[in-house]
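Note that one protein chain of the assembly has been removed; the remaining protein chains are unaltered in position.
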Amino acid sequence: MKALHQLKKALSGSWKFLRRDKKALVGSIILFVLLLITAFPTWFTPDDPAAEIYTPGAGLSWSHILGTTSFGQDVFSQVMAGTRQSVMIALVVGFFCTLLSVAVGVTAAYKGGIIDDVLSLLTDVILVIPTFPLIIVLAAYAKSAGFWLMVFVLVATGWSYGARQLRVQALSLRNRDYLLAAKARGESSWYVIVVELLPPMTSLIVANFLGAALYAVLAESALQFVGLGNINTESWGTMLYWAQNNEALATGLPLWALAPGVAIAVLGSALALLNYAFDEIANPALRPVSGRKARKVRS
Amino acid sequence: MKFLIRRLGFLLVALWAALTINFFIPRLMPGNPAEAMMAKFHGHVNPSAIKALEVAFGVNTHASLLSEYFSYLNNTVHLNFGVSVSYFPLPVTSVISKALPWSLGLVGLTTILGFILGTGIGALAAWRRGGVLDSVLPPTFIVVSAFPYFWVGLLSIWLFSLTLNWFPLLGAYNETSTPAWNWPFIADVLWHAVLPASTILITSIGGWILTMRNNMITVVAEDYVKMARAKGLSPKRILWQYAGRNALLPNLTGFAMSLGFVISGAILVEYVYNYPGVGFMLLQAVENEDYPLMQALFLLITVAVLVAIFISDIATATLDPRTRSR
Partner (left out) sequence: MKFKAKTGLFASALTLVASMATMIVPGGIGVTSAGAASQVPLNLANEQGALWSCSFNPFIPTSSPYSVGLTYETLDFVDALNNAAVTPWLASSYAWSNGNKTLTFTIRQGVKWSDGTPFTAGDVVYTFDLLKKNPSLDVNAVWSVLSSVSAQGTDQVVMTFSSSAVPYFFYIAGQVPIVSQSVWSKISNPTTNAIANPVGTGGYIMNKCTPQNIQWKANPNYWQKGKAVTQVVNMPAFLSNNTCNEYLATGQSQWGSQFIPNIDSYYVKKSPGNSYWFPPVANVALFPNLDVAPLNDVAVREAISLGLDRSSISKIGEYGYEPAASQTGIVAPTFSSWSSSSAASMVGSGYNVAKAKSVLEADGYKMDSKGFFAKNGKELALDLSTNGGYSDWVASAQVMGQQLAKVGINITVQTPAANTFYSNLYAGKYQLAYNAEGGGPTPFYEMRQWLYSKNSAPIGTAASSNWERYSNPSVDALLNQYGSTTSSATQHSIVNKLENVMVTQFPVIPVLEEVDWFQYNSKDFTGFPSKTNPYAQPGLYNEPDWGYVLDNLKPLK
């Protein structure tokens, strides 16, 4: 009962904050539009993105808002169709990464002792090893990585940052009175963790989810750009791969190379803005300060 | 001292973990890609190089996994990484030594520059809370940090090289010149380096600025800063010598963690600009399925990051007396 109430309080507080905060608002609107495109791609694609039947290398026109590729495909339709892959991988990787981060970070903080030492060591080692070269090596051996293999690679390399952050916060909450009270009441560890410990960490968990999602979008598009993804699908990173291979920039088709990048930047920005907003909820000191307050601080 | 020894121990564990991952990856992947590569070599490479490749990739496993593992570790310590496929018949170490200086130059300089500029700007932004810098910078840099590195690179190439012709198209220097320590060559190198370095700076500086700003905000709220102000110390002195110095420390540890991100960004930037560094070589090795080169590069990049982290730990230990007493 109490836990539910706490959760509700945390969520309504966040909601109020988000409504006021411009960053969060912008981020949410963008994300909503992208989710819409993901769910109903055909509403937004005027042409079949794969069809190579239009004039290759055409410039801007009313029938091709962003021009065509050198294969004769409509760039705008491809960008719209590619939304699905990027959003899906962001959500899926974000979810599994957060799951793993919470499991490891909170367990380490709660259990303490040897378990904490071992889990912290594991987290720090993964954190310290440069992940992008590792991802490249894994993807190279896996050849044209399918969706789930890509998810596995990204989750395996991306969970440690969140785990560290969550562990720190869980540690600071661990000795609060209400937790000790719950333990004294005889509640099981599971109950204490899930019902009492996690709810106040909600905003940080959400921030982590968004951070992991952002990481997934950038890493996945980077892999596809260098040709390690599946070059037969439609996604933003693959568009960039083809544009690069056909020297789009140099041969007068810059939109082919720039448009998918803008799309990635838009999705990334939305996630980053929301991430930052939730960071601010978790740490009130970071919240934007109004002019009057600022003058006080400065003097 | 104890702090440093503990950190050194930790980094050695991390190094061992990386080596072990490197050992197991080719064995776990389906289809044993190494076999196809090995077939190219037989009859063309000297026996000790072949042996090194065999234990690294688990081909011709007459030996047990454990003994292969130890041979592999032994080879790594002796820097025997075998022979490169795409640069055949050159050994991997000589191939890497060609690319290393370029990466060190590009990544090293931009990281240092980014760190200095970023922490400076971040501290200033936090000091003047609610001011222009503070309200404009965070959202701007949040958005910029979400841009894919390689796309910023592509954009710069299109704008500055192809359209405006201010900078050369790609590469580290003009193809027909031979590297030499004379002024024309160095100037050429610097001119070619402006765009790649700027790209790395733009995309990574946001992180430095924001972390420093966030740290500063927390520090500025502390009591001793209020005390210093009450005592009448000049704001600039408080900013740099008290608050700044303490806010810097978490940034240094943050430096260690974010170095991984800078490296990954640098790899992509090198690829987009065809800058002949270690990152570009890694991606070329992937394209050519040059597994010996790929694995050696991965290890090299890992070692470089670990060394950089250790250096920052030394810096932290020097600057923060609390660590010394632990």
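Letters are used for the chains, namely A and B, taken in the order the chains are written, and counting of residues starts over at 1 for each.
Keep in mind that, in the parts below, a contact is a pair of C-beta atoms (placed from the backbone, for glycine too) under 8 Å apart; a residue touches a chain by one contact, two chains touch by 3 or more.
Small disclaimer: the values here were computed from a predicted structure and weren't measured.
**Q** For the chain left out of this view, which of B:Leu124, B:Ile142, B:Ile200 or B:Met294 touches it?
**A** B:Leu124
**Q** Of the residues listed, B:Ser71, B:Thr93, B:Thr218 or B:Asn288, which one is in contact with the missing chain?
**A** The one listed residue touching the chain not shown is B:Asn288.
**Q** For the chain not shown, which residue from B:Val194, B:Leu233 or B:Ala315 touches it across the whole complex?
**A** Among B:Val194, B:Leu233 or B:Ala315, only B:Val194 touches the chain that is not shown.
**Q** Can you name the residues of chain A that touch the chain not displayed here?
**A** 50-52, 56-57, 70-72, 140, 143-144, 227, 231-232, 242, 245-247, 250-252
**Q** List the chain B residues touching the unshown chain?
**A** The missing chain touches chain B at positions 31, 33, 35-37, 39, 43-46, 86-90, 98, 113, 116-117, 120, 124, 165-171, 174-179, 184-185, 187-188, 190-191, 194, 236, 240, 274, 276, 280, 284, 287-289.
Keep this in mind: only the chains that are shown with their structure count from here on.
**Q** Taking each chain's centre as the mean position of its Cα atoms, how many Å separate chain A from chain B?
**A** 22
**Q** For the complex, which residues does chain B have touching chain A?
**A** 10-11, 13-14, 17-18, 21-22, 25-26, 29-31, 33, 127-131, 134-135, 138-139, 142-143, 145-151, 154-155, 157-158, 162, 214, 217-218, 220-221, 256-257, 259-260, 263-264, 267-268, 271, 282-283, 286-287, 289, 294-295, 297-298, 301-302, 305-306, 309
**Q** Tell me, which parts of chain A touch chain B in their complex?
**A** Those in contact with chain B are residues 22-23, 121, 124-125, 127-134, 136-138, 140-143, 161, 214, 218-219, 221-222, 225-228, 240, 244, 249-250, 254, 257-258, 261, 264-265, 268-269, 271-273, 275-276, 283, 285-286, 288-291, 293-295, 297-298.
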